[in-house]
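As you look at this complex, bear in mind that one protein chain is not there, while each of the others sits in place.
When the chains are written out, they are named A, B and C in that same order, and each has its own residue count from 1.
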Amino acid sequence: MKSAVIVFPGSNCDRDMAVALEKVTGVKPTMVWHQDHDFDAVDFIALPGGFSYGDYLRCGAMSARSNVMTEVVKRAAGGVPTLGICNGFQVLTETGLLPGALMRNAGLHFVCKDVKLSVENADTLFTADYMEGEEILVPVAHHDGNYFADDDTLDELEDEGRVAFRYLMDVNGSQRGIAGITNARGNILGMMPHPERMIEPALGGSHGRKLFTSIMNRLG
Amino acid sequence: MKARIHVTLKNGVLDPQGKAIEHALGNLGFGGVDAARQGKYIELDLVETDRDAAHASVDEMCRKLLANTVIENYSIELE
Amino acid sequence: MKARIHVTLKNGVLDPQGKAIEHALGNLGFGGVDAARQGKYIELDLVETDRDAAHASVDEMCRKLLANTVIENYSIELE
Partner (left out) sequence: MQKIDDTEITPEIVKEHGLTPEEYERIVGAMGRAPNYTELGIYSVMWSEHCSYKSSRFHLKKLPTEAPWVICGPGENAGVIDIGDDQAVIFKMESHNHPSYIEPYQGAATGVGGILRDVFTMGARPVANLNALRFGEPNHPKTKHLLAGVVEGVGGYGNCVGVPTVGGETNFDPSYNGNILVNAMTVGIADKDKIFYCAAAGVGNPVVYVGSKTGRDGIHGATMASAEFTEDSEEKRPTVQVGDPFTEKLLIEACLELMDTDAIIAIQDMGAAGLTSSSVEMASKGGVGFELNLDKVPQREENMTPYEMCLSESQERMLMVLKPGREAMAQAIFEKWELDFAVIGEITDTGKLTLTFGGEIVGDMPINSLVDDAPEYERPYVATPKREVADVPAANDLNKAVIDLIGGPHLCSRRWIWEQYDHMVMGDTIQRPGGDAAVVRVHGTDKALAICTDVTPRYCFADPVEGGRQAVAETWRNITAVGGTPLAITNCLNFGNPERTDIMGQFVGCLEGMAEACRALDYPIVSGNVSLYNETNGSGILPTPAIGGVGVMADSSKMATIDFKRAGDVVLLLGETKNELGSSLYQRELFADDEQNPSAPPHVDLALERRTGDFVRTFIESGQVDTCHDLSDGGLIAALADMAIAGGMGVNVTVENDLPLHATLFSETQARYLIAASAEVAGAIRKKANEAGIPAAVLGATGGKRLRVNDGAVDITMNKLTKAHAGWMPNFMANAS
């Protein structure tokens, strides 16, 4: 599986993402600097967490309009599996690849802690190795993870099984406890929690691994 | 020319910052605040001198970057 | 009564947000933006109907909570 991790100025989970991908899949991803928009064809694209462009104006707003994202949008819309974690999720909503928006946490504080999630749909490219309804523990670390979309959009997401992960506790005020969603085609996942931070017992658990094995097992 | 842009949350979008302000004002003993909303205020210094051209250009800036129209409205004043 | 409050950075205070916006607009091909500044815009719905009393009270809210007067200025409009 050939994968790329996109690096924006201010990304800071890019290395963590690369380490997790390499540890789980055995293959080192290519790091793609935001100005290298004509990067090689890959099987999988990851948008890491961090504070791209300082998260100024709105989280993910400026990266979503960067050159590299024009290319990522083209490829993702064309079906290349794409994962956005934390800031990556914010970027995906800002590009419109995923619906809704991520607003300031209801508690207004940055929150970094392990949270319980349920796997709402185990029939996606990203969750196939989990079981439907499985409870997992994965950390969050964000200031703006409060998922918002209008009711129609929310209903549509639920009806189409596009809510991939849901918080089992109140973390940030997200509508309907949404922690991660996919696009209609199922090749794009955005989520606020950080599975790449939970891939070995030394870090507090391995519940994040299956997300990466799911992708690897489906993509080979 | 100067553009003054207000970006505010759409009706129906929950505003955690506004809520927090309401709450904090209450705690500080300021009664009589029925509602608070927080938005952004952006000022741009433009080279453009033609009002219509400036308005069109700022409007495009808002749609493309300054506002997230999924959740936000914007308004533009030129001076 | 409604109060509209603008909170902006004092002159000379570093405005990383404004700088970033300027930069991003440039990258998006919007030329002709000399400077961008970002501030906050707050709307309050007040029970008070007397203008002077309202102004005094909002002014105090600004000093105590809404603006950080170490680095920010504020202005109040009532309507």
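Worth pointing out:
Assume a residue touches a chain if its C-beta (ideal position, glycine included) is under 8 Å from a C-beta of that chain, and two chains touch if they have at least 3 such contacts.
This is a predicted model, so every value here is computed, not measured.
Considering the whole complex, the residue from A:V27, A:A77, A:A128 or A:A141 that touches the absent chain is A:A141.
Only one residue in the set B:M1, B:A24 or B:L78 touches the chain that does not appear here, and it is B:A24. What chain C contributes to its contact with the hidden chain is residues 10, 12-14, 16, 20, 23, 65, 68-71.
Think of the hidden chain as still there; on chain A it touches residues 9-10, 12-13, 15-16, 19-20, 35, 49-51, 53-56, 109-113, 139, 141, 143, 194, 196-197, 202-204.
Keep this in mind: only the chains that are shown with their structure count from here on.
One simple way to say how far apart two chains are is to compare their mean CA positions; for chain A and chain B this gives 29 Å. Chain B and chain C have centres, each the mean of its CA atoms, that are 10 Å apart. One inter-chain figure worth recording: chain A and chain C are separated by 34 Å, centre to centre, where each centre is the mean of the chain's CA atoms.
In chain C, 21, 24, 28, 38 are the positions where the chain touches two or more neighbouring chains simultaneously.
Under the contact definition stated at the top, the residues of chain A that touch 2 or more other chains are 57, 61-62, 65.
By the touch rule above, chain A contacts chain B in their complex via residues 57-58, 61-62, 65, 93-94, 99-101, 103-108, 146, 148-150, 173.
Those residues of chain B that touch chain C in the complex are listed here as 6-8, 18, 21, 24-25, 28, 30-48, 57, 60-61, 64-66. Residue ranges of chain B in contact with chain A, taken from their complex: 12-14, 16-17, 19-20, 40, 64-66, 68, 70-71.
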